[in-house]
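Got a structure here, written out as structure tokens. Questions coming.
One protein chain omitted, others in place.
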Amino acid sequence: MSEKVVFYQGNEACAEGALYAGCKFFAGYPITPSTEVAEFLARRLPKEGGAFIQMEDEIAAMAAVIGASLTGAKSLTATSGPGMSLKLENLGFACITEVPCVILNVMRGGPSTGLPTGPSQADVMQARWGTHGDHPAIALVPGSVQETFTETVRAFNLAERLRTPVILLTDEIIGHMREKFTIPAKGEIEIWDRPRPTVPPEEYKPYDTSEGIIPPMADFGSGYRWHVTGLNHDETGFPTNIPSLVEPEERRLMAKVTENLDIIEKYEYIEKKGSKVAIVAFGSSARSTRSAIAKAAEGGINVDFLRLVTLWPFPSHVVNEMADKVDVIIVPEMNLGQMIEEVERSVKGKAEVTGVNRADGEPITPDQILEKIREVS
Amino acid sequence: MSERYEVRLSGAGGQGLVLAGVILAEAAALYDGKNAVQTQSYGPEARGGASKSEVIISEFSIDYPKATEIDLLLCLTQEACDKYTSDLKKKGIIIADSRMVKDLPKGDYVIYNLPIMDTAKEKVGKTFVANIVALGAIAHLVEEVSFDSVLKAVLSRVPKGTENLNKRELVG
Partner (left out) sequence: MAFDYDQYLRPGKLPHIWCPGCAHGIVMKSIIRAIDREELEKDNTVIVSGIGCASRMPGYVDFNTLHTTHGRALGFATGVKMAKPSLNVIVVAGDGDALAIGGNHFIHACRRNIDITLIVFNNNIYGMTGGQFSPTTPHGKLASTTPYGNPDYAFDVVELSMGAGASYVARGTAYHAVPLTRLIANGIAHRGFSVIDALCTCPVTYGRRNKLGSGTDMLLWFKGNTVGKKIADKQPEKAEGKIVTGVFKQDEKPEYCDEYAKIIEKVGSQA
């Protein structure tokens, strides 16, 4: 397939990106503002040798995605805040059983039903700590329609290679906004698949890490009969509560992320000469930030910009280094202060950290950020 | 042209404003080779209620996707006209439907009070093509997007079998 230029919504770009990555299964439940992903894949998946199913609720949709992935099918679900709250139960199951899958959360105002049609970035901490228990978290935060496509492909790649669920975190603006974007030709972006066993079935241990931190995963029905359980388990996959076996596995789940930062972390750092102010932002707030920084530059104020493409794991080391240079770090986010806590934790008191917040269902405007830049400069 | 050309199409849910915005943006982005971003804001109603669709057109990359200093405002309801005129630039264009908008705003604007709904109803007998009639008016008035591109975008978007209907409305 050759390159193709289209005018798509962020949600459609996510669906297209999923297909590009080799997604063969989608299970979902209708919810604003993410439903377009389901509608798109309901049309396309049966044409591409895949399957689409609308489940009875968000919980079942997340369950079905994990079930499908266990047969070897790359799987996606899409939702928004209230639905994400329901998916968290089985998200934890995917974490502990190490079943690859991708979950799109198009953030809207909350808590509860909140503002179904208004944008928000208030699920930052939910994406990190939403499901109970210690668990690894990867959350990607695209800032455009094109990037929604590429980050969806990357979400699948990371989910597969690291055998872990990956959250795509967009918002109502990124999800519904239409922009021109290019669907790359087939093969232009590398596609990764999960590691599969090379040993014969009788030697297969589903959580054997002797070859590396990511154990190979066998498809159901491929001749490798194994046991999958949400209980803590040993390398054979069967439940255990032996302390000396439980904790190393818990630590390994986290290490899958911390030892693979080179492929997970992604950000854009635009440094300006002599700037004393920096901004950390993502998603649609990063678009407002870019406009504000351009306006500030017209007025002679230079501002550094760290735009996150990976939100979790949070790039603390980058923010910490920024704090060596600038006096003030501004954190614009469409919530009442969530990512700012990570920024504060990262700068270790080396710079002043201040927020630009908005939780009324409207985007943060460039002028709001500009005002803050002027105030602290 | 200035860096951003901002269009807001406003009215009620079900008037096809989102589709009109998509077509206008596609005309600029896919056929005129410019950059364009289309966004929308809407309430819970599929029909009725306030609805707006915004298009930013630029030669440059577009960061902030929402309209803040509007160059052209389409109003298909009085409510939309009353609510959104304050975001319009000085010398900005207002296209207001002559049947729905009786109370025109006062100010330093260029106002076109056009029979959009009536044209849709009388010429085609279908008010739901008002969005395409409005697009025709916009395409004639705005230099930032070419009429031919709008026509191409309309024909690629509208349901099969209604191409002639829609083309007539646009040119009409």
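Note that the chains are named A and B in the order they appear, and that numbering of residues resets to 1 at the start of each chain.
The criterion applied here is as follows: contacts are C-beta pairs under 8 Å (C-beta built on N, C-alpha and C of every residue); 3 or more make two chains touch, one makes a residue touch a chain.
Keep in mind the model is a prediction, meaning the values are calculated, not measured.
Chemist: Would you list the chains present here that the left-out chain is in contact with?
Modeler: Result for the missing chain's touching partners among shown chains: A.
Chemist: Among A:17, A:33, A:67 or A:109, which residue is in touch with the absent chain?
Modeler: Of all options in A:17, A:33, A:67 or A:109, contact with the hidden chain holds for A:67.
Chemist: Which listed residue (A:13, A:27, A:127 or A:347) would be found touching the missing chain in the intact complex?
Modeler: Of the candidates A:13, A:27, A:127 or A:347, A:27 is in touch with the missing chain.
Chemist: Determine which one of A:228, A:254, A:270 or A:294 touches the chain that has been left out.
Modeler: Answer from the full complex: A:228 touches the omitted chain.
Chemist: Which parts of chain A are in contact with the chain that was left out?
Modeler: Residues 24-25, 27, 46-49, 51, 53, 55-57, 59-73, 75, 89-90, 93, 220-223, 225-231, 238-239 of chain A touch the chain that is not shown.
Keep in mind that, in the parts below, only the chains that are shown with their structure count from here on.
Chemist: Within their complex, state which residues of chain A touch chain B.
Modeler: Listed in rising order, the residues are 5, 7, 116-118, 173, 176-180, 284, 287-288, 290-291, 294, 363, 365-367.
Chemist: Sort out for me which residues of chain B touch chain A in the complex.
Modeler: 22, 25-26, 29-30, 35-44, 62-66, 68
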